[in-house]
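A single protein chain has been omitted; all remaining protein chains appear in their positions.
And now, chain A:
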Amino acid sequence: MDILSILAESTRSAFGPIAAIYALAAIGLNIHFGYTGLLNFGQVGFMLVGAYGVGISVAVFDLPLAAGFGVGLLCALVLALLLGIPTLRLRADYLSITTIAAAEVIRLVYRAGFAEPLTGGAFGLQNLSADFRTLNPFDAGERYGFGLLAYNGNHLWVLVVTWGLVAVMAGLTWLLMHSPWGRVIKGIREDEDAVRSLGKNVFAYKMQALVLGGLIGSLAGCMLAVYQASIQPDQFKPQVTFFLWVILLLGGAGRVFGPVLGAMAFWFLMTFTDGVLQGMGALGWLPFLDGPDYGAIQLAFAGLMLVVLIVFRPQGLIGDRKEMLVNVK
């Protein structure tokens, strides 16, 4: 077992496109939960409609990629309105119940037989990144970077665009949350009746936050489709949402860079535990486990690390402990 190469591989995945895509989706979730206090347990649903917006536009209707992004964002807008209109006037629990169910229903509908002409059913859609690659300013055949942090031209292009979007969305979050709009949003997180009593239309603010976070989540889905060049419905299982929650809590909810750091730390840990398990297996230290079992053990191990972190750093990596421990009622 080469611990150095495992560490290098983990570092690589911390800066990789998947980490960037999760960071983007978690920024959306941060706007929902970290700032507004909305319990969205279906962020993966927004990613799904974004990814399929790109997929269906490009693979089925042969539209340009930009149109695919537009469709993905539009679908997310519609989804946010459908989720928000009936639930945002009610207690917080209703949104969480609705989002968790809706995300799963959407996945099942997209993979159903009747949807196959559009969505490709359980097999999904392929050949989605031709347009993206023609825009690539890097040479696809060449490797950029140094040592283990080198990427080929196509990957580097995805990396630059996705991390670029992460930077833009983090900047957008910072601007919004340091404005009077953000003050109302944070007030709603603390106590929406108090904010309502001061003459603010709480429902409208919650809806704006739900839509904005959903759009950012759908952008993450769009980038996933572009990065993988193919999408399958079963990539969008509920566990993706829960990974996003782990990322958010790990990094620090209600902090601009919380989701970004959280995503990097999460994918570092996931790759690291996977590498260590594979290495131990290769050395014959895990005779009672088959290869496929590693995945389950890896998740349990990552969960354990999370528990340790929550015990010793409940505010996340960059949260404010003082703020967290403030007397709540």
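By our rule, a contact is a pair of C-beta atoms (placed from the backbone, for glycine too) under 8 Å apart; a residue touches a chain by one contact, two chains touch by 3 or more; residues count from 1.
We take it that contacts and distances are computed from a predicted model.
Colleague: Out of "Hydrogenase", "ABC transporter ATP-binding protein", "NADH-quinone oxidoreductase" or "Fe-S cluster assembly ATPase SufC", which one is the UniProt protein name for the chain not included here?
Modeller: "ABC transporter ATP-binding protein"
Colleague: For the chain that's not shown, point to the residue among A:Asp93, A:Glu116, A:Asp191 or A:Asp234 touching it.
Modeller: Selected residue, touching the omitted chain: A:Asp191.
Colleague: Sort through A:Ile3, A:Leu175 or A:Ala300 and give me the one touching the missing partner chain.
Modeller: A:Leu175
Colleague: Touching the hidden chain in the full complex, which residues of chain A are there? Just list them.
Modeller: The missing chain touches chain A at positions 175-176, 179-184, 186-187, 189-191, 193-202, 208, 212, 322-323, 326-329.
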